[in-house]
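Please read the structure below before turning to the comments.
One protein chain omitted, others in place.
Right, chain A next:
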Amino acid sequence: MSRNQNVLSNIDREFHDIVSSKELLRQAAERYLDKIIDTITIGIALGIHRSKKAKVLDSEKEVTPKEEGPRPCVDIFGPYNFKKKYECLCCNCDRIVEASGFAPHLEVCMGMGRSRSRNASRRIANNSRERENSTYGSIPSDDEDDMDWNSGDKRKRKKDRNGNKKLKSTPKKINEVDPVETINIDVEGEADDILNLRDLLQDFSRGPSPADSVSSSGSTKRRDKSKSKKRKDRSSPNSSLNLN
């Protein structure tokens, strides 16, 4: 601390000597001003040297602003009438699409859209009907898998043919009856959604109409009551047997 104090006191003394003499003061002021000017010059030269190295110098030659007629409407975020087009390349169909509409394009292009799924399900239903009608049972199949598929489809055939006759079905066929119930109550039909869709499509293709739907709903309601009664009846003999 003593050294610093000595240095500071020396500086103060010398400074006082400089200021007290006019000539010394002038010389000191002049040299100090030249020093400040040099530092500012170095800063300017450094900026120009850097820009020259970065090849940006040519753009800075236009100092005067150009007035080219009416200026576009400008917001704090930039010109708000200006639409920036961001284009994307679709990997599926190799088309250039705008970014704003890229997601819906992909949806359609890759087959995820609503209309396509409906069309696909209709095609499946139509194809299955055609197969059933044409040559389904006649062709002998060598593979076991094909046999399994055939048996499964036969069951479905029975469903389609029987339609309204589902009430008379055996206890095993309760699951098959469920798709009809799900129209009104959706508690028990969660496992057979695909079957439900197919049945619905087939029902509508036969001749859908609001009157028919209302009548069918009414009939299904009646069917529900009858089914519930029949279920109770079925359960009662078993219970009687168990008791005995």
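We take it that a contact is a pair of C-beta atoms (placed from the backbone, for glycine too) under 8 Å apart; a residue touches a chain by one contact, two chains touch by 3 or more; residues count from 1.
We take it that contacts and distances are computed from a predicted model.
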"AP-3 complex subunit beta", "Peroxin-7", "Glutamate decarboxylase like 1" or "Enhancer of yellow 2 transcription factor" - which is the UniProt name of the missing chain: "Enhancer of yellow 2 transcription factor"
Identified contact with the non-displayed chain, of A:I48, A:V74 or A:L89: A:I48
Sole contact to the chain not displayed, among A:R26, A:R95, A:R118 or A:R131: A:R26
Hidden partner chain, residues of chain A it touches: 8, 11-12, 14-16, 18-19, 24-42, 44-46, 48-49, 52-53, 57
